[in-house]
Each structure stands twice: as structure tokens, then as C-alpha cells.
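All protein chains but one are shown at their positions in the complex.
Going in written order, the chains are labelled A, B, C, D and E, and every chain counts its residues from 1.
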Amino acid sequence: MKLIIAVIKPFKLEEVREKLTEIGVQGLMVSEIKGYGRQGGHTEMYRGAEYVVNYIPKIRLELVVQDNNSLKAIEVISETAKTGKIGDGKVFVLNVEDALRIRTGETGENAI
Amino acid sequence: MKLIIAVIKPFKLEEVREKLTEIGVQGLMVSEIKGYGRQGGHTEMYRGAEYVVNYIPKIRLELVVQDNNSLKAIEVISETAKTGKIGDGKVFVLNVEDALRIRTGETGENAI
Amino acid sequence: MKLIIAVIKPFKLEEVREKLTEIGVQGLMVSEIKGYGRQGGHTEMYRGAEYVVNYIPKIRLELVVQDNNSLKAIEVISETAKTGKIGDGKVFVLNVEDALRIRTGETGENAI
Amino acid sequence: MFKSLKILITTIIACTLTAKALSAEELSSELVSNHTVFILNTLLFLIGGFLVMWMAAGFAMLEAGLVRSKNVTTQLTKNVALFSIAAIAYYLVGYNLMYPGEDGWWLSGYLGPILSIATLDPVGLKGFDELGGYSTGSDFFFQLMFCATTASIVSGTIAERMKLWPFLIFTILLTAFLYPIAASWQWGEGWLYKIGFKDFAGSTLVHAAGASAALAGAIILGPRLGKYKENGTITPMPGSNMPLATLGTFILWLGWFGFNGGSQLALGTIGDAADVSRIFTNTNTAAAGGALAALILTQIMYKKIDLTMVLNGALAGLVSITAEPLAPSIGGATLIGAIGGVIVVFTVPLLDKLKIDDVVGAISVHGVAGIWGTLAVAFSNGGLGAQIIGTASICIFVFLLSLLIWYALDTIMGIRVSEEDELNGLDSSELGMDAYPDFSKS
Amino acid sequence: MFKSLKILITTIIACTLTAKALSAEELSSELVSNHTVFILNTLLFLIGGFLVMWMAAGFAMLEAGLVRSKNVTTQLTKNVALFSIAAIAYYLVGYNLMYPGEDGWWLSGYLGPILSIATLDPVGLKGFDELGGYSTGSDFFFQLMFCATTASIVSGTIAERMKLWPFLIFTILLTAFLYPIAASWQWGEGWLYKIGFKDFAGSTLVHAAGASAALAGAIILGPRLGKYKENGTITPMPGSNMPLATLGTFILWLGWFGFNGGSQLALGTIGDAADVSRIFTNTNTAAAGGALAALILTQIMYKKIDLTMVLNGALAGLVSITAEPLAPSIGGATLIGAIGGVIVVFTVPLLDKLKIDDVVGAISVHGVAGIWGTLAVAFSNGGLGAQIIGTASICIFVFLLSLLIWYALDTIMGIRVSEEDELNGLDSSELGMDAYPDFSKS
Partner (left out) sequence: MFKSLKILITTIIACTLTAKALSAEELSSELVSNHTVFILNTLLFLIGGFLVMWMAAGFAMLEAGLVRSKNVTTQLTKNVALFSIAAIAYYLVGYNLMYPGEDGWWLSGYLGPILSIATLDPVGLKGFDELGGYSTGSDFFFQLMFCATTASIVSGTIAERMKLWPFLIFTILLTAFLYPIAASWQWGEGWLYKIGFKDFAGSTLVHAAGASAALAGAIILGPRLGKYKENGTITPMPGSNMPLATLGTFILWLGWFGFNGGSQLALGTIGDAADVSRIFTNTNTAAAGGALAALILTQIMYKKIDLTMVLNGALAGLVSITAEPLAPSIGGATLIGAIGGVIVVFTVPLLDKLKIDDVVGAISVHGVAGIWGTLAVAFSNGGLGAQIIGTASICIFVFLLSLLIWYALDTIMGIRVSEEDELNGLDSSELGMDAYPDFSKS
């Protein structure tokens, strides 16, 4: 199993979720984060003082998928979340050793 | 060392933390997330428009434990967080390559 | 590639980010979490009832770096975030199998 | 608030002055004409009334700030609904039940007419011969707000675990019957009034009465899940929004000038104007005394000031002075308020020890401090006996009937949400609407 | 608000009484002197005026609570700015345009003088011979607040997608010209006044007029991105802060006593005082009726109460009673308000079906309920024809001119932010300032 961590633009969340559902993804963890990256760096004024906006609001998705589903999920995310403009985000893939569904006690790929 | 990521129902947090403390877990990262899963999907009304509630508030726990403690921790979480109703959550286990305690500079299992 | 998860004291965020930038780190995910650890445990009063403060506000940083940059990044974080007082936080290192930049479709180390 | 009495006195004074057969110049430069008196009294009711109406917003904000965020929308809904219900129940039943007049009693001194709805003066007072001291509409408006205040007190105590509808049904009964009947004993010139009970603006008639209803509710309902652990420890459940709680307190503080000042019921003589001024000053200083007493006490006892206690202290000061805001000197009023503040700091944990879960401290603030304030009237005005009888009879009457109603509601429809719903928050189960759905950029 | 008429009547009544040649004693004990009348009328305007001013805060809080958090700062900025703009535009142009007097009309009954700025009574009324019924300054202050209210209504509907500056420019035109011209037809004693149209405090002249301008804006602007999906489903975009929305509603509720009560325009006779009291009571009960109607209806229709609808219902009740808050009995007023509440529950989804995106429900609350209230005047006062003509002419006039202005602004500078800016939120693109930048410990 793989843990896919994706950081995307907030307004893309619904679209990405829908598309992931279509390919059979049944669970997600969604969190709001601040992203630091190339997209930042423009300046704003606050009460006459200039400052650099470093952190941009982003959505972080985490989903655990079966190994053979992982490429498809990554593809779906990268296609759907893409606007072509800077700050579209990243996808990272990590290996998951085990999974467990608390309600049923199922483990492994059945738990996803 | 293992990183255990657990997503649980919010009101179970205290109980799970207490039980984990009892088996010697000394640290946790707790974050509030929105969970998408089987539990969602019921509809609500807002100003006369029907909509599907997809995201349910959940708590995400992250803890790094020694390899030999990992099974016990998973067991404790799954037992304590269980209500038997849909949406109880998941536990995922990932491998951790290294750890470091910032205050002391200790690394590896000593850092946990 | 490595995923570095660091939990630090909130007021250290800016300093750590600046120092990481200096060694070439170009992206970060920042989230606010509540940390449970040795630092907690003091008691407060609320409306006449004593209670234990278990959760302390912390910042969680996640960054994916190239393998050869990982040690330097860990070093920078641990040095900058250190106050020497309890609750300075932890750094955990995980292996990342793949990365992808959504905007360009680049993968692997180029995507970071 | 002995309306008829006041009017009588006002009229007598006016007549006496007239009777002196002053010269025209003296007359016009000294007298306030009957019509002007009427207008000024009416104006006092209207200003007082809109200030007390504003207290509804104060209760809503205070309670929204002191419950956890998962219950905020429900708490707001309860507050808007109870105020609306009070408006209609008091119109249909409460007002005439509370002021039966000489001949309206069903049970003389105890029970007014139930089947009698309120009406207003005709437009432009057309065809109106008899000139009272103020317009009926202004009086109705002002009195209604007191009735609504009583209901507002209840909602805070029983927060975070009671279903919406049983609460609304209770509110109907409270504002149509319970409060008006109890209040009629004094303000309707019933039996309490006859024995010499004194409660200027309602420390007991409004505040302790509301708190008695709340206490009954808290008992039938039981504490929130997890509030009192088996090992005897108490789990604090911190309020979600301190600025809202503080705003609510300031709103109540402001509204209280109308509550107490308007209860002078007259502004048409220089004596009344001076008295209203005394009342404003005393009301303000009692709140200050209550806030500072709680501030100093929490600093000493807990080593850290507890803002929620300071807010409760200010309100307890206000409640304490409400039974007699006119007679005391500024210093006396400060002291009466300060003792109210002290009371709150001690009774809030006491109730917790009794496992009575009062989410916002309303029983301490409105109940215990209200009783203190009513008894304290004896310091300046004597008559401790009547004060005790009055306080006890009102509180017991409202408490027992409330207990009965809550019990009946619980039996019929259940007043408490399910365990799961309580844990998930009432906003999700009762309303399906979060109070703060984003605070994010999605 | 037929100012001159009222004054006349007041004066006539005063004179009649004088003419009765009462004895000195009777005189002084019954009459209210001209000067006292002047002061009391002025005081009514001032109290009414500051209460209506407070409604500006109500609109700001209501709208800040009902937009998503990424647009809150912009919404607040719009509200502060529009109120400030109204103050200056109404002073420079609007006031005299609205009250041309007998000889000031450019186009008799239709268009007052545009190049004429407002002035106040001289300090201390120095050298002032002619004694009106109230001070000009108090009248200006009161009327200005009505003008600002009209503009406040617009900002809520077009939230979350309109650029800041086009909105501000529209506000200038609305408060300097559109509202004053339309209002002059009635309150300036123009042609509508002559045909017997009745709109006591402005259900149509203020509320439906504001809603007409809002509707035109919503049409030109189009709905928010993603609000109406192609498959016909509607995406709810829940408001970010229910306590703010509730606070805003309570503020408006309070302010409305000034809005309707002050519109009696006189407090100098006992009849006026009694009427103002009736108005306060009816205003309050109409709000209660509206809130409860929406509460019960959403419970029945959706199985769960919708707090935002209850808030809208209370406001719709207030709007509905505004055209005639004096004549109805309490029961009648409750009913008129309740129908307002029902209207809102049905028209909000209806507008959604028409793909007209009204973020806070202002078109339903102020527009549809405003029209209902104005037509309902015919129940108590007759003259349905005049009511229909009045309502239609005001709404159509404001709607068409607004449409033109919005269209022109859109052509010249574009009134809508870019798609990306809308998705990221106006606070980031328009202002670069988050409403809640932390809620954290950083």
C-alpha cells in the first residue's frame, strides 16, 4: 500500500475528490495547511509596512491506496489539480507497511 | 521505528491518549482534519438547497514508536477508538528511518 | 528522497524557514497541531476546576528533500529550533518513493 | 415597578402643585404639564425597553461564547427563538395575567385571568378620555422585555445537551404562565405586594425566577457527558469564544441601565429624573464592584485571573443591585455588587461539587446573587421577613412547577439528545449547521 | 414620514387646545408647549437616528457572518465605506433632492434640485424666527440613515464576487440620486404622495428599493462560480460565522425601533407618544412572527431548523411591518410579520432556481417581503391601487436605472473579479488582508 500526500490549491479539492472517487478511492484525510514554495514571495502592505507573503493557504490530501491503484491515483490528482500556474502543488508517495480499519479490525489492503 | 497515523472520532481523543500513555507512549501530534469516507454521504439542507455532507470532522494522531511497541500501540488505538459504528477510522503504519530530539540532539529510538 | 517531519515551537517557525531557505530548501508544508509530550502536564484552573494542560500548540513542518540534502536539513532544523527547554520538538525522517510536481508533471528529485 | 402606585403619586404631586394656585409665571416655569409627564414617562419605557431588548443579544453572545463550538449554532437558535416566543406568549396570555388590575383576578392575589390578550392604546389615543401616566403600548413593550429576559436565563444553564424543541415548549409555558403568575404577586399587586415585599426591578422576580427554572432543568437533564468523572474530578469544557462572551457581558451591562432605570417607571418629575440618574450610577458601580471582586478573588485563590469569572462577577453585581438600585449610596451599591461577585466565585465550583452542570453559571449569577440582592434590600429598607417570604415563595413556585414541566417533557418526548449526538455536538445533530464551517480558504 | 403634514397636525392640535381658552391651571397642566414639542420631536429624530445608524453595524456583521471567510474583510470594508459614502453623497446632493419643498422641484413631483447641498440650523438657532416642529439637523441626521440603509441592502446580495471600486461608485450614485429621487416622490410630497400612496417607514421606499438595486446587480454580475452546477444542482456555500450573523440580526432588530418609531416624526403630543409605543410593540412582534414562521416552516419542510432562515425570517418580519407599523393590532402585526417569514423561506430557493445568486437573501428579505408589507397596508388603510402603483413605480425605477449603471460600470471597468481571484477569495486579491489570519499560536 502507498500513502499519497498531495498538496493542492484549495479550490481544486472538490474536483479532485470527485475524480478520485470515480477511480475507486474511498477514503481521504483532508487538512488545511500553509504552503511555502515558489508561489510565495509577493509583497503586501499592512498599516504602512511592507512584508513578504510567504505562506499560501493550501489543502493537503492524504490517501492510502493499494499498490496497483497508486499510479492511477497520482495521475488523477495531477491532472485534475493542474491549472498550469505556479503553486499547483506536489504529490509525494510513501510506502505503507500496514493498515487497519478500526470498526472491523480488518487489516492490510482490506482496511483501505 | 514506526510512524503510526490514526484517524479517529474526535470525542475518542482523550480516551485514546490516556490508554496510549499507559503503555508508555510519551508523545503525540494531534491535528484536526476533515475525513472523507464511507461515513459521509448523508444530505443536509442549507437555505433550501440540498447538499451531501462529504467531510466529517476527525482527529488525526501521529506517533512514532519503537518497532517492538508498534503492535501494542495499534491494538490500543483500535480497541479504544472503536464504537462499532461506521466512521471509526483507520490506522496506518509507516517506517521511520530516523528520529531526533531537538532539545538534546539524541537520535534514533532514544529520541522518541 | 526523504520526508522530514519536524514538530517545533510556533515562534521558531520563521527562523527555521529562513535557515532552510538558505540551504536550498524550496518548499514546505506548515500545519498547526497540538502536541502531547513531556512539556505538558501543568495544571490550570477554569471556573474553579483544576485541570491538566496536555496539549501544547506546536507547528508541524513537512519537507521533502533530496537524499543528500536530508542530513543538512535535519541539522539546520535542530540547531535553529533549539531553545534547550523542554518541548523543543522532534524531527522524524521517512523515505519517499516518488514525487511529482503537478504544474509541470516532473517527477522524482526534479519535482521537489 | 408598582405601576399604579407610581402613577398615583405622580398625579398627586402634579395635582398638589396645581392646587397651590400659583401665578401664571410660576406655574409655567415650574410645573411639568400632565401631557409632558405622560410623554416623558412613555419615553422612559421606550428607551428602557429597547435597552432591555438588547439584552437578548447579550445573552445570545455570552452563551455562544461560553459553549463549545460544536454547540454554538444551536445556542444561537435557542436564543433567537426564545425571544420570539416570549413576544407572542406574553401578548396572548402573560401580560394581562401579570397585571390583572383590581377586578381581573381569578384567585385574588394569586392568579390573574388566563384568557385575555393584550391590547394597545388606539392610534393617536383617539377617543381616549382617561389620561394615565404613560401609554399602554410603552408599558407592554417594557414589561415584555422582562419576561423575555427570564427565559434567556434558562437557555445558558441547560446548553450543550438539551434538545431544541422541549426547550422551546418550556419557554412557551414559562413566558405565558410561570413568570407572569409569579410576577403578578408583586407587580400585579398580588399577595406579596400586600405584605410589603420589595424587589425594584426584579432580582428575584426576573433573575432568581429564571435561575430557578434553569436549576430544575439542570437537575432533570443531568450534567454533560464527561463533565464529572467517577473519581470526583471535574472536566472543564472551556467556552469557545472569549470575545463573544465579553461582548455579551458588555451588552448586558448596557441593557441593564434600561432594566433598572426604566423600572423607576416615571421620568415626569425632577425627582424621578434624579432617581433614574441615581439608578444608572448605582447599576454601573455595582457591575464594576462585582467584576473587580471576582478579579481579585480569582487572582488570590487561583493565582490567575479567570476572565469568565470576571464576566460572571460583573453580571452578578448587576443582578445584586437590581432589587434596590435607588436607595444605596454609590459606595453601598459598589459593595452590594462586590458581594455578588464574591458569591459567584464561590457558588460556581459549589454547584460543580453538587454535580449540577450549569454551562454559563446562570444559577450562580442570576439565582444566588439575585437572592442576595433581594435580601440586601432589608439593609436600606427593612422588612427582612417580607423579603425572605417573597424570595422563597417565588423561587419555590417557579422551581417546583418547572421541575414538573421538565419532568413531563422528559417523559413525553425526552429532553436530552442521544449520547452520540451530544458527543458530536448539537449543531450537527439538531441543526446540521456548523457555527464556523470554514475559517479556511476552501 | 410626511413631515410637513405631521407638523401641521401637531401644530393644529396644539392650537386647538390653546384656543379652548382654558384657565391658567388647566393650561399649564395639560398643554405641551411649542418649545417642548420641538425638543421632543428633535429628540425622537436623534434617538431614532442613532438607532438606525447602528443598523449599519448590523448589516456589516450579518454579511460578514454569511459570506465565506475568504471574503470577510472585503465585505466589512464595503460596509464601512458605503456608510461613509452615503453620509457625504446625501449631504452634497441627496437631502435637498429628496425634499424639494414646494418650489424646489425641477420637474414638479418627479425631480428635485440636484445642485443644492444640505445645511443645518444655525448654532443656537440664532436669529431663527420661524419655529418648525423639530430641528433641521435632527431631520437630516435621521433621513441620512435611511439613505445609508438602502445602500447597505445592496452589498449583501452582490458579495463574494464583485470588485470593491465599482460597488463604491454605484453606492455614490444610489445614495446621491437614485434613492433620493425615488423617495422624493413620496416623502418629498411628489406625485406618489399626491395619489395617496402609503409607506410609513419605507418597506418599499427603502427596502424594496435597495433590493431592486441589488437584483439588478446580481443579474449583471451573475452567480458565484460553482454555485449552480450544470446538472441543475445548487451548491450551498455556508456562511462562515453564525454568531456574527445572529449578532447582526439582533442589531438590526434593535435599530428597527428607531427606523419605524422615529418615522412617526413626532413625540410632542400624548397621541404621538402612544403611537410611537404602538409602533415599537408592533415592530417587535412582527420580527418575532417572522422568525417563528421561518423556524416552524424549515422544521416542517427540511426536518431541521435553518438558523440563517430564522434570521432572515425575523428581518423579513421587520421589513413587512415597516410600511404600516401603527395601524395593526399586535395580533395583526404578528401575522404580517409571519407572512414575511413564510415569504423568505419560499423565495430564497426560488431565486436559486432562477440562478439569481443572492448571498445573504437580501432580495427576498428586503424586496419580496417589502412589497408584501407595502401591499398589506391596503388591509388596514385601503387604497390597493395606489399601493400597487407606488410599489411598482419605485421598484421599476430603481431597478432599471440600477441595471443601466451596473451595465455601464461593467462595460467601463468590469465589475467582477477574475475567476482566480474569486476562487482565492476577495480578501486576498482585493485587499491582501485576511479576516482571521491566525486563530493559531504563531
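Keep in mind that, in the parts below, a contact is a pair of C-beta atoms (placed from the backbone, for glycine too) under 8 Å apart; a residue touches a chain by one contact, two chains touch by 3 or more.
Not measured: the values here are computed from a predicted model.
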Which residue of D:A89, D:M145, D:L168 or D:A291 touches the chain not shown here: D:A291
Residue in contact with the excluded chain [from E:L107, E:L120, E:I300 or E:L354]: E:L120
Contact partner of the left-out chain, one of E:I195, E:A327, E:L375 or E:L431: E:L431
Full-complex contact with the absent chain, from A:I23, A:M45 or A:L71: A:M45
Touching residue (missing chain; options D:I195, D:L307, D:L350 or D:I388): D:L307
Hidden partner interface residues of chain C, rising order: 9, 11, 44-46, 53, 85
For chain D, the residues touching the chain missing from this view: 24-25, 28-33, 36, 40, 43, 47, 51, 68-70, 238-243, 246-247, 249-251, 253-254, 257, 261, 267-278, 280-281, 284-285, 287-289, 291-292, 295, 304-308, 310-311, 314, 326-327, 329-331, 334, 424-425, 436, 439
Interface residues of chain A (partner: the chain not displayed): 44-51
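Everything that follows uses one rule, which is that only the chains that are shown with their structure count from here on.
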Interface with the most contact pairs, given as the two chains involved: D-E
Where chain B touches two or more other chains, by residue: 31, 44-46, 85, 94-95
Overlap residues in chain D, where contacts from two or more other chains coincide: 432-433, 440-441
